[in-house]
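A short worksheet on the structure shown next.
The other protein chains are all here in position, but one chain of the complex has been omitted.
Chain nomenclature is as follows: A, B and C, assigned in order of appearance, with residue numbering initiated at 1 for each chain independently.
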Amino acid sequence: MKTLIRGGTVVTAVDHYRGDVLIDGERIAQVGTDLSWIQVDKSIDASGKYVIPGGVDVHTHLDMPFGGTTSADDFQSGTIAAAFGGTTTIVDFAVQDRGGTLRQAWETWMGKAEGKAAIDYGFHMVMRESTEALRKEMGELVKEGVTSFKLFMAYPGVLYLDDASIFRILQRSGELGATICMHAENGPVIDVIAEQAFAQGNTAPKYHAITRPARLEAEATNRAIALAEVAGVPVYIVHLSAAEALEEVAAARHRGIPAFAETCPQYLFLSYENYEEPGFDGAKYVMSPPLRAKEKQESLWRGLRLNDLQVVSTDHCPFCMKEQKELGKGDFRKIPNGAPGIETRMSLLHDGGVVAGRISLHRWVELASTAPAKIFGLFPRKGTIAPGSDADLVVFDPKAEAVLSAKTHHMKVDYNPYEGRRVRGVSDTVLSRGEVVVEKGKFVGKPGRGQYLRRATR
Amino acid sequence: MKTLIRGGTVVTAVDHYRGDVLIDGERIAQVGTDLSWIQVDKSIDASGKYVIPGGVDVHTHLDMPFGGTTSADDFQSGTIAAAFGGTTTIVDFAVQDRGGTLRQAWETWMGKAEGKAAIDYGFHMVMRESTEALRKEMGELVKEGVTSFKLFMAYPGVLYLDDASIFRILQRSGELGATICMHAENGPVIDVIAEQAFAQGNTAPKYHAITRPARLEAEATNRAIALAEVAGVPVYIVHLSAAEALEEVAAARHRGIPAFAETCPQYLFLSYENYEEPGFDGAKYVMSPPLRAKEKQESLWRGLRLNDLQVVSTDHCPFCMKEQKELGKGDFRKIPNGAPGIETRMSLLHDGGVVAGRISLHRWVELASTAPAKIFGLFPRKGTIAPGSDADLVVFDPKAEAVLSAKTHHMKVDYNPYEGRRVRGVSDTVLSRGEVVVEKGKFVGKPGRGQYLRRATR
Amino acid sequence: MKTLIRGGTVVTAVDHYRGDVLIDGERIAQVGTDLSWIQVDKSIDASGKYVIPGGVDVHTHLDMPFGGTTSADDFQSGTIAAAFGGTTTIVDFAVQDRGGTLRQAWETWMGKAEGKAAIDYGFHMVMRESTEALRKEMGELVKEGVTSFKLFMAYPGVLYLDDASIFRILQRSGELGATICMHAENGPVIDVIAEQAFAQGNTAPKYHAITRPARLEAEATNRAIALAEVAGVPVYIVHLSAAEALEEVAAARHRGIPAFAETCPQYLFLSYENYEEPGFDGAKYVMSPPLRAKEKQESLWRGLRLNDLQVVSTDHCPFCMKEQKELGKGDFRKIPNGAPGIETRMSLLHDGGVVAGRISLHRWVELASTAPAKIFGLFPRKGTIAPGSDADLVVFDPKAEAVLSAKTHHMKVDYNPYEGRRVRGVSDTVLSRGEVVVEKGKFVGKPGRGQYLRRATR
Partner (left out) sequence: MKTLIRGGTVVTAVDHYRGDVLIDGERIAQVGTDLSWIQVDKSIDASGKYVIPGGVDVHTHLDMPFGGTTSADDFQSGTIAAAFGGTTTIVDFAVQDRGGTLRQAWETWMGKAEGKAAIDYGFHMVMRESTEALRKEMGELVKEGVTSFKLFMAYPGVLYLDDASIFRILQRSGELGATICMHAENGPVIDVIAEQAFAQGNTAPKYHAITRPARLEAEATNRAIALAEVAGVPVYIVHLSAAEALEEVAAARHRGIPAFAETCPQYLFLSYENYEEPGFDGAKYVMSPPLRAKEKQESLWRGLRLNDLQVVSTDHCPFCMKEQKELGKGDFRKIPNGAPGIETRMSLLHDGGVVAGRISLHRWVELASTAPAKIFGLFPRKGTIAPGSDADLVVFDPKAEAVLSAKTHHMKVDYNPYEGRRVRGVSDTVLSRGEVVVEKGKFVGKPGRGQYLRRATR
């Protein structure tokens, strides 16, 4: 099966050119100025549009049990929504049970994806304990292509690991060439502050943000980097939200330390003010770390431009307002943490980044696709348009507009944090390994067609 | 009883002038260009010498149980040695027992000093737990003049407190106007590294230093300051040794955060190389934090000049090589942590600081006497030469020389870390509350004459 | 003649105590807890008030020709106003004529002060050229007690010196132990911007500020420090106004470079908004560097607390609105640069600094008196209260209030930049070398009684 994408402007993290892309089976076979003379089975007209590598979202939580409920999207609805948004690869998080093995967790999550995923997927492994047996088992998981492990400095009693535990896992990651993803907030202190706030009768959603000060994200970020530095290994800070934390990453990098970090669209486009929306609406934005002050957003953009931030992922972890977020009415601490975003990332970044003049077209592709693929062992299979790479491609119409809304989105969640926002730039046709999965506003792929991705080590 | 100190150069943290000091009873009554016409009971000729306020050493450990043994100086030998060195006030550390109250600890340490102390003394309180009852009791201690509390981020299982515990105590200190003294090293991670080093057969004293990297002092310093910042209170970092930690203090101060820090002579004059002395001699220098790289010393001096470091204290905690330090032969982790210094601080700082041109004469007095008195609620009673202040005075001969040695020092410990070092500047006559306690190389005071100092809050 | 100041709270840069000060002739003879038994000629009751060392203002321009006119205060009116404000020493600027010698300039300015000055005074020397002869002559001036030289990086064609000229003078100052005071603004570029603004019809006073961006003060500050560093000498930045310039000073100091800087009350209490006062009133605030954005003021206060700024002087250079400032109606470039302040410094700093909780009482004395005296070779004669020092003393009532106004001030200028501002803290009785010069709101000294101060080198 040969497919030709014709007449578009091919855009990668470095190049842009008017050209054709020839797909042979699941892979890109050729790119050229004019390949129209080649006989193909299917031809897609991309004239006036960009042809970009499919998005790589390395931070999603599908079918994820948390806070007494489960995130609203499973691997079917979630990956279909991703595809609509121009994302063709996700890396989700398997979560080790206390007392359980890593393999059990991996198999559980493989089962969740099996038969459902519409695009390709990989897994990070969340470790909730740091026993010698588990650290040994990390090597087994790496062999299965789980080459990154996520640790939490927040959520004591649930996901939190202490510094000594973290340090031992960092050391082990160094032996394996694996990458450690860190949730960097000082959870034990945050819990004290939250408890005090609640005891004083402060129960509204906004106290979620007030009790998680930026300084405690910066502190944990500093600490995560210090432990990694002493262990002699890289570290990757997930969902960085605070300008103060970014300063820590930037300073470490300036000293030559291999510290990396991602941020998410919500930290670029939403802010603390959202928590003050009327009634219980602030709960829509309850996530950790929380949204920060609006005036700090430009610092994050600068970090993206200067490569102190290398990736934009979503931390997609949707909970419906009804029955889920509502669990925290009367106690902000019980609002499930998380928000949807898997579908809106590429358009938001294009609109608020490229069109707004904050980042270049190439940087957009790099942040949303190339860099995460490179950092997490998926490159060059994913993340670029080059001969031999998977034909995960998006025909992206930079002039088309859309209005983000829960009424029209494909995520299974009853609100959209960007409700009513008009964005310029929309994914048009989306291909995954050479197969068209989204076309003319319809999902035309098949749930379960997505493949598990064995990822490489560093 | 009136005493006149005549003809010296009076030196304070800001002034220097040729003048006379009149003492009436325990206090300074007058200073003047010429008070020789006043009738006095005793006259001390200070011509050619400095008259300085007695040293204030806010970090000593006398009669201190640690690591299965007890520090070699008790309140008698320790305070006499202090007096010989020109120090007339100490603030020592009472240590709460697990399960015990703060008052019990205070009374225990009051008992240790009673009848023995030759100079005035106060106490900080080491808290090993952070229960609500203890935090409440902090208020009682403040009323008794114990207005500072020391917490440990190192020594898990012994003195270590976790971040949540520390944070609650920081908050409480804010309510009381008390000061928190922090031992800032990431103990849990250090213990992992030390265990690994030992498991690899690395048992020599130098591994004490190798397993406590500077970055882990910097990390804990950053964290201590962040917790204090979030709690809205000042914090005082004790025995700062690493240039990297100093950077954290300096950066915080530059942001306007009330962070303070002391260093000690050992970090200014000794260095990692000392650990490589032959045989077991490296054990002499086993203290925490450890001695650092020689080339970083100038950073500390710069910190002292720029006031990023406000105090030079000793962390005097002597253990004899024989029977004490020897406990760690074959396992560096068992070497009692600490070294003597209460007697040598003023001369070392004069010699290596003032004479060497690194700090001014005024800054010497400020670092060794005025600033610690101000920070710890003893000023203006202690720390200066002004009408109404306690007549704690030292006639200091800047031209006299001495050779530091265990053979001649008055500390009850069988080695001197500076053995053989020649210093310029020696304390000559020492007065405590108007009473001569050291004269012509002899201790002429009386053990037990020292008074407990109730210290003020901020 | 003996005078006793009784019962006040003596405050110096380090001490505060309830005590008496005995003056014998021109100097302080004794300080003591109670000297009331000593027979004196005059006794001043200071109970309930502070007794502080007289202010030292190291940046004044009396009888100064500039921009086709002359500053409105001569040495008589200016020094009397200073005395009213609690300042007992000034260091003014003699200005070398192009083609003239330094001695000629010094003698000219000595003549201006002669018979007029009511308090003691010294001179810096402004050099407008950097010939070998003049650099040689610097040594002669140092012998006369002119131990500091001021250079301009601004005002091309008038006072500006190029980098090579500045560098040679910096080198020479190193040989002499003299201090270089630098006006740090990039004048040549500012003149381009100002010319362009005027050409575009922007003639109002506010364009004075708009055409002198903070970045060009920061740039010149960086450059001044770099040249001094290469020459191996200290440098003192005058009237620092921009937070960005302060960053340069702080960074240099952090690297160990001996960079010093002063700011002035106008930069702490006034801001850009003042230029937008109605009509031509913005001209009141036309000075160089200009007033900056209000939100940057706190950076300067932090610099004062952290000692990145060591001195607060006035840059007193008054021009009347009538006939003087008016010269620039229709062309902001022709408004004489300067504003009055010699009289209001001590009270403003007390009110907005000490009472407002931004600086301590001691730091107030240090910034306004002790530090400038030390930096400019006047200490310990000036700048402190100690036996042997000049009896330049101010009985300062911290609770008295005053309203600053042109109607009541003693400066010969027809406006007050702080018109109507109420300040807490007023100089009550002022003594210069033992002689009361201001008492009960009256000047009781004698013009011409002020003495020239030969200042020491570093």
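Annotations for the structure displayed:
Keep in mind that, in the parts below, contacts are C-beta pairs under 8 Å (C-beta built on N, C-alpha and C of every residue); 3 or more make two chains touch, one makes a residue touch a chain.
None of the values given here were measured: they were computed from a predicted structure.
Contacts of the undisplayed chain with the visible chains, over the whole complex, involve A, C. When the full complex is taken into account, the listed residue touching the unshown chain is A:Thr370, out of A:Gln171, A:Thr344, A:Thr370 or A:Asn416. Only one of the listed residues, C:Ala226, C:Val355 or C:Ala400, touches the absent chain: C:Ala226. Across A:Ala386, A:Val403 or A:Val444, the single residue that touches the chain missing here is A:Ala386. Remark: the omitted chain is touched by one listed residue; of A:Gly256, A:Gly279 or A:Gly420 this is A:Gly256.
Chain A meets the missing chain through residues 10, 12-19, 22, 27-35, 250, 253-254, 256, 298, 302, 306-307, 366, 370, 380, 384, 386-389. Residue positions on chain C in contact with the hidden chain: 156, 162-164, 167-168, 186, 188-189, 191-193, 213, 215-216, 218-219, 222-223, 226-227, 229-230, in rising order.
Throughout what follows, only the chains that are shown with their structure count from here on.
Taken chain by chain, the contacts run in an open path, each chain touching the next and the two ends left apart. Residue numbering at the chain B/chain C interface overlaps substantially, since over half of the positions present are found in both copies.
Highest C-beta contact pair count among chain pairs: B-C.
In chain C, no residue reaches two or more other chains under the touch definition.
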